[in-house]
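Here the complex is missing one protein chain, while the rest keep their positions.
What follows is chain A.
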Amino acid sequence: MKRQKTVYEAAIDHGFSRRDFLKMCTALAATLGLEFTQSDQVVKAMETKTRVPVVWLQFQDCTGCSESFIRSSQPKTESVLLEMISLEYSEVLSAPSGHQAEASMKQVFEKYKGEYILAVEGSIPDNDAYLTVAGQSAKETFLEMAAGAKAIIAYGSCSSWGGIAAAHPNPTGAKPVTSFVKNTPTILVPGCPPIAEVMTGVIAHIITFGKLPELDQFGRPKAFYRHRIHDKCNRRAYFDAGLFVENFDDEGAKQGYCLYKVGCKGPTTYNSCAEMRWNGGVSYPIQSGNPCFGCSEKDFWDNGPFYTRRAKIPGTQTTINPDAVGLAAIGATTAGIAVHAAGTVFKKKRDDKRGEEE
């Protein structure tokens, strides 16, 4: 069997210099949230590790995650695709199609059992009838490939939480990948879509260290999901000052005030948009004047309107204006009290009168 090229050899073959390679490794270390002194670990890993086979399955999705992935700037998508990973199966990027593509997936399962990474995009329907590819149901394909995978990366909110397909009333019975697999290490990379650099960064981390990055209690990589948007927001100073956009065409909107009152979900959303930003660090929704709508949070489609602050009735998918409902409840109670008080006075007067008569 032919010896596989290391990431370094692959990079040199593609015409990069040693210097370019080191630069790439240093930038990668920064993306992974490592200290500068740990850059040598990245270099060493890239010099010794071979490309990791990846199978990218798509279920109930919109291909938005793939679209985001191919726009990574650091590490560059092409360097990920050509040097770090060997993308064996992808419905978007594969050259083969039909039986050839399916055959290459089976081949990976046999040849790289326990070595390949399974990337999943989209939710999996509980009811097989809703998604069948090449005569095999989504659930079967997933379970089969998950059994031989070294790790599963759930890309996007659909595969991480259920996403759009699982939104009320969830006709297909869509579920996140974690509902179907328990034994294979799984990492959630939610977002609709996730940030490109986060997608590639997670793969790079697995290649560099040979294991999953540190995860939080929900299974998301801490390096990218440990902060709320709100705590890293470029408009945070306006929040603390109490300066808010009331309408999208008011003076506050022009001044760049806080978008809290027009429904910004930054205070409840964990993602690294505010730090890494999008399109190579150009901007992100809040910077561009649109409130965050919390796309990387669980059940975000059921968390109420995007441009209004609401509260969710726990255990339901219903959101209400808590202060209006609260005030209405107080009003109704006060009215009830008025009636009750009148009844109390009336009854006391009557009882007193009877007492006197006796």
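Keep in mind that, in the parts below, a contact is a pair of C-beta atoms (placed from the backbone, for glycine too) under 8 Å apart; a residue touches a chain by one contact, two chains touch by 3 or more; residues count from 1.
What we mean here is this: contacts and distances are computed from a predicted model.
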| item | value |
| --- | --- |
| Name under which UniProt lists the unshown chain, selected from "Ni/Fe-hydrogenase B-type cytochrome subunit", "Carbohydrate ABC transporter permease", "Multiple sugar transport system ATP-binding protein" or "Glycosyltransferase family 4 protein" | "Ni/Fe-hydrogenase B-type cytochrome subunit" |
| Candidate in contact with the missing chain, chosen from A:Ile12, A:Ala167 or A:Leu243 | A:Leu243 |
| Identified contact with the non-displayed chain, of A:Thr37, A:Asn183 or A:Gln217 | A:Gln217 |
| Which of A:Phe21, A:Phe142, A:Tyr270 or A:Tyr284 contacts the chain that the document leaves out | A:Tyr270 |
| Chain not shown, touching residues in chain A | 216-218, 226-228, 231, 237-244, 251-252, 255, 260-261, 265, 267-270, 294, 297-299, 303, 309, 311-315, 319, 322-323, 325-326, 329-330, 333-334, 337, 340-341, 343-344, 347-348, 351, 355-356 |
